[in-house]
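One protein chain is absent from this view; the other protein chains keep their places.
The letters A and B name the chains in turn, as written, and every chain counts its residues from 1.
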Amino acid sequence: MFRRLAAWIDDRIGGSAFAESALSKVFPDHWSFMLGEIALYSFVVLVITGVFLTFFFDPSVAETTYQGDYEPLQGVTMSEAYRSVVDLSYDVRAGLVMRQAHHWAAIVFIGALVLHVLRVFFTGAFRRPREINWVLGVTLLILALFNGFTGYSLPDDLLSGTGLRIAYSIALSVPVIGTWLAFLVFGGEFPAQEIIPRLFVTHIMIVPAAIAALVSVHLALIWHQKHTDFAVGPARRESNVVGPKLWPTYAAYSVGLFFAVFAVIMAMGGLVQINPVWLYGPFRPAEVPSPAQPDWWLGWAEGALRIFPPWEIRAFGYEVPNPFYPGVIVPTITFGALYLWPFLEARFTGDRGPHHLLDRARDHPVRTAFGITALSFFVLLQLAASNDLLAHWFDASVATISWFFRIAVPVVPLVLGWFTYRLMVALRASGAERFAEMPLRAVVRPAGDGERPAVAEATAAPVPDGELTVYPEPDGRWRWRYRRPADDLELHSNKSYVTADDAEHSARQAFPEAPLVSSGD
Amino acid sequence: MRPGRVAVLTALVPALVAGACSYFREPEPYRPPASYGRPDAEALALGQRLYQRDCSFCHGNEGQGTPQGPDLVTGENGPALTDFMLRTGRMPIDDPDEEARAGDSPYDGDEIAALVAYIDDAFDQPGTDIPVVDPADGDLAEGRDVYAENCAACHATTGIGGAMLAQRGGKTTGVFIPDFARTSPTEVGEAARTGPGAMPAFGPGVIDDGELDSLARYVEYLEDPDDRGGAPIGRIGPVAEGAVGWVLGLGVLVVFIRWVGTKRGEEAR
Partner (left out) sequence: MNGGRRRILAAFGASMAASVGLTVVYALGGQPQIEGALLGVALGGIAVGLVLFAHRMLPGGRFAEPRDVVPRATAQRPGVAAAFEAGAEPFERRRLIATAFAGSLALLGVAALFPIRSLGTRPGRQLDHTSWRRGRRAVTVAGRPLRVDDLDLNSVVTVFPEGHEDAADSQTLLIRLPAGVPAPGPREWSTSGVVAFSKVCTHAGCPVGLYQAETQELFCPCHQSTFSVPEGAKPTFGPATRPLPQLPIGLDDDGYVTALSDYTEPVGPGFWNRPDG
């Protein structure tokens, strides 16, 4: 059956060669390489649940009177948008699970994106030849954050309206063009009627289409360039990829992961309440929710807005208002630095060569230290966004909490970065395989170059490389294998070749230095 | 099935059913406390005794106030405010510097009534009487509107309380805003009418008596609102949602990929 279908397609559009190499494509299966897959699959869940929601959501700010099942809102005047979200939660069967799953999926999606970016950053996977994919990835992150915000704003409840209010004020703060920018985006002075329908089209069509397109290119490039891998053991080299084949093993892993992502998100969608807009009430311009935080992915920007001192520039009759600095400058620097990092690093290290094997954190102490500095900076800003809640919980003054962050945000990341640098240098010098195995004194008094402790590779006797063998299969096609008895290691070529020469060529490409013994068994 | 198990099951099932029923049972209809009426001499004497023992040190023998505490004869001071402060355990405090916080009252109901009556009677207070609040007369939707317009900004949209600031003596200090746990409808009315502590007062010109009933009903509702979505995770909004998303959502998934994928040392080298 499969053969007949494959033949039918191959007769018409070809593609057998591609299909063969695709099915036997090798994927390294280190767990951290699946973070990006979590993001991919939560995006799929976002699309599935989102399509369901579009059938019920009404992006209209026309006024209506609520007559649904939720008693505290009965007879209350509200927008059709808000009414339709409350109806989705109360009157549409399975609607609430879908709505909540959609929101949880967004939280998991962007979280997985951040973890994925961190993995790529700390392992140096962005280096040549993968700079293009890094740039695509950062763009995807920005699009995801943006679509997260537009989604948060759609229900037209009190919390989301307040978020829009702040977004409008940030747009207004841009020098020279701010008022035009705010008026064109929102359709006029806040709260203009146009913004909800505009956000809707942006949220369900424009940005998701852009994300889907960029994800396709991102994946195509990963496919084409093949995945990076850690330099573990003798087999993994710049010139090869080692792991299970796509069909059937990696496909089973990946489909399994899709179902796991789907399962976790749907379970949370039913079991953990998120964004209960019926409690927040409809948006009214003179009311304000409290506490008022954005979804977590904008927490860092909210934190910056909260703790930024009351400074602004006013000169010659013009002003650059306070929200511009935390609300525009900080994100611009953040994403600018993310975009440029691969190019900056190549420039400052002078390392412009191709890399397919990954770094460990210690291999590049400056990069690791910079990453920790940036990460702790954003984590602290994230915490600062909860200064009012922290004040309530710890029974402290909001001012004290804010001042703590005003000092900690610039200071703590630098201290942590410096400490990380020392730690990574010491770890590298100690030659310990694992972090926990590093002797404590190596941190306290890192060895200088002169007294560097014996490193494993300096003392260990050179191990001979494994042997390559090209061998025929029963059907007459050829494979090769790499064998190193010293490690009890045997790897096979992922696919078979028509001629022994092709197989040999492939083997030599994968293991250039290994000796080829005569074609055996 | 063995007899032992049958016995356990027969005991368990009614217990579970009873538990479920008590969970879903309508709360007792609210009854406003009986009006204090004309105080009798005995009650006034008790009130005086308690006042001299517990209150006069700070508020003065004539309620005129001292450096340790404010007077009880001006502003909103009246039975409603006295009753609120005593009933919620905010007064008495041991140390004049201590902030008045809700807690368990050391007095029983009769003692509170005696104190309220004595203080009003002896000092001729200007403030309002204890309001008669009956949530059963209120309308939930109207209460929600009143709450959203007047209360939500400070006490939080979901009634969990909050924090704000005050410049006291040239220093910026924190102000704790309480939640509504254990707040009775009468206390809601008293607080709204008198504005205890940092809270402003809301007279009948802003919230009329009918709206006050509705407000009390909505506040009562907020203590146990409809969490149709599942675990309410504190009803504090995106902060808790983000934390749960990371710990539970991403946490479980990271454990899952750790199980699916290899780690250092177990890969096919």
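The definition used in the following text is that contacts are C-beta pairs under 8 Å (C-beta built on N, C-alpha and C of every residue); 3 or more make two chains touch, one makes a residue touch a chain.
In this text, all values refer to a predicted model and were calculated from it rather than measured experimentally.
Engineer: Checking the contacts here: which visible chains does the omitted one touch?
Structural biologist: A, B
Engineer: Looking at the full complex, which residue from A:43, A:190, A:230 or A:297 touches the chain that isn't shown here?
Structural biologist: Considering the complete complex, A:190 is the one touching the chain left out.
Engineer: For chain B, which residues lie in contact with the unshown chain of the complex?
Structural biologist: 74-76, 149, 152-154, 162, 164-168, 172, 175, 195, 197-203, 205-206, 228-230, 256, 259-260, 262, 267-268
Engineer: Could you please point out the chain A residues that touch the chain left off the display?
Structural biologist: Answer for chain A: residues 24-26, 29, 93-94, 96-97, 100-101, 129, 162, 165-166, 168-170, 172-180, 182-192, 194, 226, 235, 238-245, 248-249, 252-253, 255-260, 262-264, 266-271, 284-292, 305-312, 317-323, 326-327, 354, 356, 387-388, 398-399, 402, 482, 490-495, 506-507, 509-511 touch the chain left out.
Basically, only the chains that are shown with their structure count from here on.
Engineer: Using the average of all C-alpha atoms in each chain as its centre, how far is it in Å between chain A and chain B?
Structural biologist: 42
Engineer: Looking at the complex, which residues from chain B come into contact with chain A?
Structural biologist: Interface residues on the chain B side: 140-141, 143-145, 148-149, 152-158, 160-165, 172-174, 176-177, 218, 221, 225-233, 235-239, 241-246, 248-250, 252-254, 256-258, 260-265, 267-269.
Engineer: Within their complex, state which residues of chain A touch chain B.
Structural biologist: 28-35, 37-38, 70-76, 89-90, 96, 100, 103-104, 107-108, 111-112, 115, 158-159, 230, 232-236, 242-243, 253, 256-257, 260-261, 264-265, 268, 270-276, 278-281, 284, 286-297, 299, 385-386, 388-389, 391-392, 395-400, 487, 489, 491
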